[in-house]
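A single protein chain has been removed from this complex, and every other one stays in its place.
Note that the chains take the letters A and B in the order they are written out, and that residue 1 is the start of every chain.
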Amino acid sequence: MGFKSYCFKKSLWVFHFGGASCNNCDIEILDCLTPRHDLERFGILLVGSIRHADVLLVNGSINIRDKERLLEIYNQAPKPILVVAIGACGCTGGIFAEGYTFAGPVDKIVPVNAYIPGCPPKPEAIIAGIVKLVNNS
Amino acid sequence: MNKELIIENFKKNFKSDILEIAEKNQRRIIIRIRSESILSIAAWLYKEAGFRFIIATALHTKKGFEIHYHFSLDSLGLILNIHVILDKVNPEIESLSNMFNASNWIEREMHELFGINFLNHPNQEKLISEGNWAEGVYPYRKEFKSDEVKR
Partner (left out) sequence: MSKKTLIPIGPYHPLQEEPELFKLYCDGEIVKDIKWETGYNHRGIEKLSESKTYEQVFFLVERICGICSTSHPFAFANAVEELADIEITNRAKYIRSIIGELERIHSHLLWVGLAGHFLGYNTVFMWAWKYREPVLDLFEMISGNRNSYAMFKIGGVRRDIEESKIPVIQKVLGDVKKKTDLLVGAVMDDPVIHARTKGVGILTKQDIIDYGAVGPTARASGVAIDVRMDDPYAAYPLVNWKVISAEAGDVFAKAQVRLLEMYESISIINQCLEGLKKEKEGEITVKVKEIPEGIGNGRAEAPRGEVFHFVQSDGSNSPARHKIRAPSYVNIATFKKSCIGQTISDATLSLAAVDPCYCCTERMAVAYDVHSGEKIMNASELISKSAERTNELKKKFSI
């Protein structure tokens, strides 16, 4: 097992970046940490600073104003970092892709390691996506 | 207090400012007025008649720039749409924000999206356009092309 895979095997610390979204995905991500799904028992925590994070979760259709901030956050992140695009908006822009302030889906701005589609994806889907990502990295 | 009484008082106070009245049903009325009289009419609605300002909608149509001011009288569930039509080239109208705070943000937003000038607005600064589109670009005007906004 390589050093990188060893590091990413357990206790992932996650930083969440919400772009221009409707908030559904954000709530479902928080739901993963509440008693029914309780990801904290695996050591998965939401952290307040990108510099402490192993995983960057991005959701929402990114608008022009968010684009610079997403790039800055990605640059500040300690590498290697796993980027996950969550929700239909994160993967492709979703229903807002035709808007005049749309600045491209997440993978046009930062490299993405995993896509979790859904509107919003259920917590079970988010967990399955993270597990798949960890097993493949 | 009922709908008929309100309309009667309105007509009595602003006879020369009313251009058209249409009653859609018991609780929805549209009154088109001359844009110069918006301040006095809004003052009467807010201070004397007890209406609440809901929001204002701006439109860009063949007639020019139009604004619907929506006022609600909660005790009757009545919505009054005060409709004004502004100039095609230089749309401007008095700001209501010195009278109450409820219209402050929406007037700034209408200015950014349509380019309508609100005279004497206490702080006509950017609200949502910073970083999203440049000054002088008005995304909701009919002639706007979305490639005017740089990605």
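Following the convention adopted for this analysis, a residue touches a chain if its C-beta (ideal position, glycine included) is under 8 Å from a C-beta of that chain, and two chains touch if they have at least 3 such contacts.
Just so it is clear, the model here is predicted, and its values are computed rather than measured.
J.: Just to confirm, in the complete assembly, which displayed chains does the hidden chain contact?
T.: Computed over the complete complex, the missing chain touches A, B.
J.: Given the full complex, what residues of subunit B touch the hidden partner chain?
T.: 24-25, 27-28, 30, 52-55, 57, 59, 61, 68, 70, 72, 74-77, 79, 81, 100-102, 104-106, 126-132, 139-140
J.: Identify the residues of subunit A touching the omitted chain, counting contacts across the whole complex.
T.: The missing chain touches subunit A at positions 15-28, 30-31, 34-36, 46-49, 61, 63, 65-66, 69, 73, 94-96, 98-102, 119-120, 122.
Just so it is clear, only the chains that are shown with their structure count from here on.
J.: Using the average of all C-alpha atoms in each chain as its centre, how far is it in Å between subunit A and subunit B?
T.: 41
J.: Any idea which subunit A residues touch subunit B in the complex?
T.: Residues 63-65, 67-68, 100-104 of subunit A touch subunit B in their complex.
J.: Spell out the part of subunit B that touches subunit A in their complex, as residue ranges.
T.: Subunit B residues touching subunit A: 130-133, 139, 144, 146, 149-151.
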